[in-house]
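Have a look at this one before I ask anything.
All protein chains but one are shown at their positions in the complex.
Order as written gives the chain letters A and B; numbering starts at 1 within each chain.
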Amino acid sequence: MSLNLPQILSPKNSQRIMNAIFVCSGLITVLILIFIIGYILIMGLPVVNLEFIFSNPIDSGRAGGIFPMIISSIYVTLIAGIVSTPLGVGAAVYLVEYAGESKITKIIRFGAETLASIPSIVYGLFGLAFFVVSMGLGWSILSGGLVLAIMALPTIFQVSEVTISSIPSSYREGSYGLGATKWQTIYRVVLPAAIPGIVTGIILGMTRAISEAAAVMFAVGSALSVPISMFDPGRPLPLHLYVLATEGISLENAYGTAAVLVILVLAVTIIANFLIDKYQRQIMGR
Amino acid sequence: MEKNRLSEFLIEKGLFITAIFSIVIILLIVSFILVEGIPAFENYGFFHFLFGMEWGPSRGQFGVLAMIIGSIYVTLLSLLMAVPLSLLCAIFMAEVAPNNIRKILKPVIETLSGIPSVVYGFFGLIVLVPLVRTYFGGTGFSLFTASLILTVMVLPTIITISQDSLRAVPQEYREASFGLGATNWQTIRHVIFPAALPGIITAIILGMGRAVGETLAVIMVAGNVVQIPGSIFDPIRPLTANIALEMGYATGLHYNALFGTAIVLFLIIGLLLLVANYIQYKYKVDIGGGYL
Partner (left out) sequence: MNRIEVNNLNVYFGDSQVLKDININIPKNTVTALIGPSGCGKSTFIRTVNRMNDLIPTFSHDGNVYLDGVDIYNPKMDVVDLRKKIGMVFQKPNPFPKSIFENVAYGLKVHGLNDDDAIAARVEESLKSAALWEEVEDKLEDSAMGLSGGQQQRLCIARTIANNPEVILMDEPCSALDPISTTKIEDLIHKLKNDYTIIIVTHNMQQATRVSKYTSFFLLGELIESDLTDKLFIDPKDKRTEDYITGRFG
């Protein structure tokens, strides 16, 4: 198996060549990102202005703006977050603080892994068969939000679990030593210390939800108007982009929608990271 | 204090319910997909369904073999491109790059994984499809174009997880190798890479899972013709695309056949998950919260 390379090249030279290759690979990765984001923003930003953001689409998106889509996106993502956060964090707390390394822990962890590995289109089918048809929620913001909640659940759970189990046990001992109950210890010491990690998990889950189109395409409907109630149909941004692009409705508005979507995801991530950092510094001292 | 004990008890039970929720959901998903999909196997025959070449819902033909092959081709071709690039990049980040460069690359990878798949598809549609059409002929909607997009999409998965497993190699190994006068590259090649290999294989399998499961980004550039492609510049239709394209108007047996397609997809993903778990179990790989 030994290559002849070392005989032709001295170790020093092969080191130099490999270093160059490594640097290139890093560079390519950065360039790919810059190219994709740059292209979308350069083509999309000229379309994006206040009118585009705050007006309704005209002629199924050929003209006008994307206000209902932005509202739909925020709406389904919020529902997803509100439903999946207590479930994901609760499950993580139970596993780390109550169950320990037991059989049930393994089963639940395997369950979360499996959930995370289900393709989004299968979630779409499930959303259609279960929420829309069986539960009778119809094509609605609620159906879409619930599908996204299930998709975000494993992310929130897994990140929370890793974070909570990394909280030093000395914090817990200190709290028990002062006569706190188990739940007081979890609620007042463990969770506040784990907040940065848990919020990271929630943000990851929510960005996954806000980016998703395949999972909601059969659940949320395709309405072009602003959804008022949870039972109204809607059309989140990714789905709108998909329709605009594949049905050849308006390339220009597709660029604009893509730009808004990318900016939204990036902004959420950056703002969240900033706040997490600030909180972390506050609780841990400078 | 009795009240205290009762509320502690209730809280524990409440948390337990949240914990088993994911299991309940999985059972629900599996049972719904099976209930809706199995009629297709019963009416059309499981092997007929799995190995049939013809997909013509209007003619009552539901063979998904071409799509299985489409899914496999597009996954393998994208891995062929993504694995070398992502492994080099992971090694670069874990072993070679100075700290400040690492600090640039980390958010880059995170951002790559955060871009919505529809945006990838859209980018492929407006940039890659015309490029492929110009340089390689055909319509530009092809197995190759879809693989290019998937390559970029699986990069972050493979890079992040292999990086974690490279990092997990004990520092003593490096010191021992350097202490014997090995160069950094020799150390990586002969010591670190082999030690991290189980984790790297897990990373690749998880990337594979992502590629098999990706839907809209692929639909937008793959052409979606039901056929076994003769060349990489022919259009294909993977399993996921089949579901997304036709679910909107499917009724009757057609509807069941699309759920049947999902079952096939499930089986493929399940197989990958099983292999990944086996490797993790066998080599005790900690993938650090990674998933398919």
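The rule we apply is simple: a residue touches a chain if its C-beta (ideal position, glycine included) is under 8 Å from a C-beta of that chain, and two chains touch if they have at least 3 such contacts.
In this text the structure is predicted, and so the values were computed from the model without any measurement.
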Identified contact with the non-displayed chain, of A:Ser175, A:Thr207, A:Ser250 or A:Thr269: A:Ser175
Omitted-chain contact residue, chosen from A:Ala80, A:Ala193, A:Leu241 or A:Leu261: A:Ala193
Touching the absent chain when the full complex is considered, from A:Ile8, A:Leu50 or A:Met284: A:Met284
Interface residues of subunit A (partner: the chain not displayed): 100, 168, 170-171, 173-181, 184, 188-189, 192-193, 282-286
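Methods note: only the chains that are shown with their structure count from here on.
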Chain centre separation in whole Å, for subunit B relative to subunit A (CA means): 16
Touch list for subunit A against partner subunit B, complex: 11-12, 14-15, 18-19, 21-26, 28-30, 32-33, 36-37, 39-40, 43, 86-88, 90-91, 93-95, 98-99, 104, 107-108, 110-126, 128-130, 134, 150, 153-155, 157-159, 161-162, 181-183, 207, 210-214, 217-218, 238-239, 241-242, 245-246, 251, 254, 258, 261-262, 265-266, 269
Contact set on subunit B toward subunit A in their complex: 4, 7-8, 11-12, 14-16, 18-23, 25-26, 28-29, 32-33, 36, 85, 88-89, 91-93, 96-97, 101, 104-105, 108-112, 114-123, 125-127, 152, 155, 159, 182-186, 188, 209, 212-216, 219-220, 240, 243-244, 247-248, 258-259, 262, 265-266, 269, 272-273, 277, 288-289, 291-292
